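One protein chain omitted, others in place.
Moving on to chain A:
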Amino acid sequence: MNVNQHTPMASPYGQPQPGYGQPGFAPVDGGYPAPYAPYNGPASAYQPGPPPQGPARGPPTSGAPSAPQQYSQYSHSQGDMQNGPPPMTQAPPRPAASQPYNQGAVNLSGPQPSYPQHYGPQPSMQQVTNQMTGMQITSGPPTPAGPGYDPPHSSQPPVNTAYSAAPPHSYTQAPPPASSAPTQPPAPSGPPASQQYYGGPPPPSQQPFNSSLPPTSQQQFTSHAPPLPSSQQTFPPSSYSGPAPTPSHAPAPPVSQPQQSFPPTQPPFSSAPPPNSHPAFVSGPPPPAQGSFQPRAPPPSSQPGSFPPHGSSPISMPSGQYSGPMPPQQQPPPSQLPPYHSGAPPPRVQMPPTSMAQNNHLPPGPQGPPGPPGSMQQPPPQPGIQGGYPPQQNGAFGQVRGPQPGYAGPYPGQPNYGAPAPAPAPAPAAQKRLDPDSIPSPIQVIEDDKAKSTEPFATGVRGQAPPLVTTNFQVKDQGNASPRFVRCTAYNMPCTADMAKQSQVPLAAVIKPLATLPPDETPPYLVDHGEGGPIRCNRCKAYMCPYMQFIEGGRRFQCGFCSCVTEVPPHYFQHLDHTGKRVDCYDRPELSLGSYEFLATVDYCKNNKIPQPPAYIFLIDVSYNAVKSGMVNIVCQELKTLLDYLPRENPEMDSVVRVGFVTYNKVLHFYNVKSSLAQPQMLVVSDVSDMFVPLLDGFLVNVNESRLVIESLLDQIPEMFAETRETETVFGPVIQAGLEALKAADCSGKLFVFHTSLPIAEAPGKLKNREDKKLIGTDKEKSLFQSQVGFYNTLAKECVAQGCCVDLFLFPNQYVDVATLGVVPVSTGGSVYKYTYFQALSDKERFLNDLRRDVQKLVGFDAVMRVRTSTGIRATDFFGSFFMSNTTDVELAGLDCDKAVTVEFKHDDKLSEETGALMQCAVLYTSCSGQRRLRVHNMAVNCCSQLADLYRNCETDTIINFFSKYAFRGLLNNPTKAVRDTLINQCAQILACYRKNCASPSSAGQLILPECMKLLPVYLNCVLKSDVLMPGADVSLDDRAYLRQLIGCMDVPESHVFFYPRLLPLTKFESGSLPVAVRDSEERLSKGGVYLLETGLHLFLWVGASAQQELLLNIFGTPSFSQIDPSLTSLPVLDNPFSQRMREIIESFRAQRSRYMKLMVVKQEDKSELIFRHFLVEDKSASGGASYVDFLCHMHKEIRQLLS
């Protein structure tokens, strides 16, 4: 995000544009060419995307504007805003694409008005150019608009860069920018592809994307505009002309409403089309927008287009639009693009019009379906509300404005950045504040990605970054592991250590070896190489994989990792075809796929013995607290049914997993549940100082055989301890007991420990209460994260050696020292679940769902994971829940489908661009049926000698995953502050390196972010603000330790939503698809709305104080806000589509996460809102965490310091 509006952008982008823009744009603007030309140069590196921006920005240079635009791009509103300034902005669009976010620019309310202008201009421009023109125009108007738009463009471009392939297309929406770019010189060459994207995408994207892609909105605008323009020739003219010109006019009532709707949409941009609609509908925002926007109106019109899409979903309109546009888009990405361009545009055009129309006119009707209705309704209100607009703005646009003031605070810092820039561009007004809408919006990026990821992701292309984790996509394994198994921080690794060091971009992979695949993807095939075991390289022991090169007619193969040549065993011999491939290449998973499994032979088993089926042991605390809270009763009741769902590989068969039961307080009670007994027998072991298992036969049993005895036992346990007065518990011996039981049975397995309190009873592993708030913030704070006693580390080691995985369910009423209790679970690949102040009534469901999932999920036992790499790099560090006794083998007593291991790579030599870098992750484990297997994941990435390539192929979510794990582990040995500083520093270095080496020259005051990393600051800020690194006063030490451990084994989708929660407006639904999320900021909340926020651990339903009665009635069955019961943990089942849909959504969210999220209803201005606000991570946090805007400014300062 180049905050800076001016120059920087232009040049850099311009260059890039060439690539992208060429196709679409080239034709478009004659004018652009010039600007682009220059850009093109740079563009090459950047690819089309950026380039466009460049140009855009160039013009915008106005600086401020550009920035705004950028933002605006992200957030429609901004876009709109910019639009306002359009003239100026035009340029901006591109900038947007590029990272340069002009702080001020976006904010600039002024820009908004410009939009109309844009349109206006556009119209003036030729059709084609419309968008482009708009852009150009902006350029013309450079100053203000430029900046603003730039951003948008930039955004688009970025996309391009990032997604180079298809995605770009969709994003290309940027088309506008692109268009601009395209228009420019490049057109010829690049055009086709880009055009496709652009052409197709842009228009479509807008429409289709509109909904999804916020950026689109702007882009749309622009793009729309373009399309329109283009189409205008045909359609556009009318519509556009109408709108565009009208904008200002249009804003006129009629339009205005639509516009209003748009305005809202604009906001949506940021989030997504839906949101747009919502915003619009929701609060008066739209109205406000209108007010302000009216000028924008035109944009709105364009937006409408976008909206419609959303709304379109609702009905024909949308559908039409979507269908039309959407398909194109989708298609475009593929190949159609070209056609689309030509064809697509028209549709869009049409669409736009339609959309426009819809929005404006139709909205009511269309809206009816999806968002439209809402929008429609809202619109009306809006009008009325107009007065209220401001508030709305809060929601969407309003924010911009309103915020600005508010931001003022934050901006102060910004001044450095945006202040200048914005100021200029945003002719409007107080640009001093950085407009949140003008800074990179996660929602925008997410939606952009969704929009461009319409095709299954094929893994065959080396170095291709997969779609974001927030995007639904299908994966086709063509030789590299699916991103569901492996995600890398960089898909284009620097060739040399120097480069890597210079960039500071971490080279890491997040590997989730046993990830569950969606039903439409095939799980890894099981390969049996016979008695000799899997074929491996003689030297490095890498397993047979697609990277092995067969030579000498197939008699030997050369290892892709170490280049050693190995004989092919006779039984594995196969002839090669004329290309040197084995004839049976596609018959063998290990030769054609990225992920597969080998059947391991006895040589791969512990003690050279085929393993026994694993066992599950349930260890239940029956001390006073456990009984009183109802936990014991619940667990026992649940186990009766749950035991029928033990993991099995063949659903037809009974599970071979055996079970055992132990209860404990100060002493342990084992149970003999042998099937031949009439009654279970209890064996009490009081010698906790020297734990042992008192029985063998009858402790671990088959559920079916011993069903009656087990049921009898589970019935009796709660009774037996109902009157217990024992409050002390032990913990160490409990795990020892399970461990010993597994040892005695000579099998691996899992312990489920249900524990309530700090183990203070005299026994090994006895703990003291050491929670001392005074230590927080001091150098001694780190000790609180360390284990209190060494006992558990030793125990963990023993557990791992036996393949004993420990899952811990905690039900504490006070400090239990999670840091220490969690040592064993974390080291054994287990999980910790914590239910503070557990109450049967309200927490039962969450606990039971967690338990069910935990018991049922597939687990591999006694696993060893090893990551092999090709020469030049080496896996040097590992993060996750496991134990390592040497530097290469990751030992996991248990590895379930939710556990991820993050692996960091370092250079130990040079890599070559031709061969790229290979890695192979092999996990040897015992399946839950007792089979020993090897799961192999292969991954190849590109190598680059240009830093720019590195920055173009990164994945921020993965980087954040790595950073968080790295930082949280660092807490053990470093003061919290040092950890935070390190993070900030590294992040600044990464960005500074980019700025210095990859971005085109620009003023130092401009913040330029790599497209792939433009969200790095916002996400990093979330990490820094997490309870772990910056605890609030009410965050207990246990909570921090718990989160710290939890995140240690999270994969990317989980860490993403954890750090940047998903916030969905739920005022309206479109059938089938989710509403577009909004940014995690209070400003995005409308008083009249209802929002759902999920973090992967929490689920909040936020109800605005002035939510409509009908809405409340639909959701809660009561029309009165005050009658909503804040203690609800589930929504009442009401017989209306809204309620039903709402519950569906909640259920679908829960289904996506490995832990059940308890629903918490938060009423606006209720006390509980404090908790909720904690998750609005773009805002300033109560514990002192910086707001996004502030942090961005700070980051900019850091970067500038580094550069100077």
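The rule is simple: contacts are C-beta pairs under 8 Å (C-beta built on N, C-alpha and C of every residue); 3 or more make two chains touch, one makes a residue touch a chain; residues count from 1.
In this section, contacts and distances are computed from a predicted model.
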Hidden chain of the complex, named as in its UniProt record, picked from "Chromatin accessibility complex protein 1", "COMM domain containing 2", "Cell cycle control protein" or "Protein transport protein SEC23": "Protein transport protein SEC23"
Chain not shown: contacting residue from A:Val583, A:Ile610, A:Val684 or A:Leu1203: A:Val684
Omitted-chain contact residue, chosen from A:Gly460, A:Gly533 or A:Pro694: A:Pro694
Among A:Ala451, A:Leu713 or A:Leu851, residue touching the chain not depicted: A:Leu713
Per the touch definition above, residue among A:Tyr491, A:Phe670 or A:Phe861 touching the missing chain: A:Phe670
Hidden partner interface residues of chain A, rising order: 667, 669-671, 677-687, 690, 692, 694-698, 713, 716, 719-720, 762
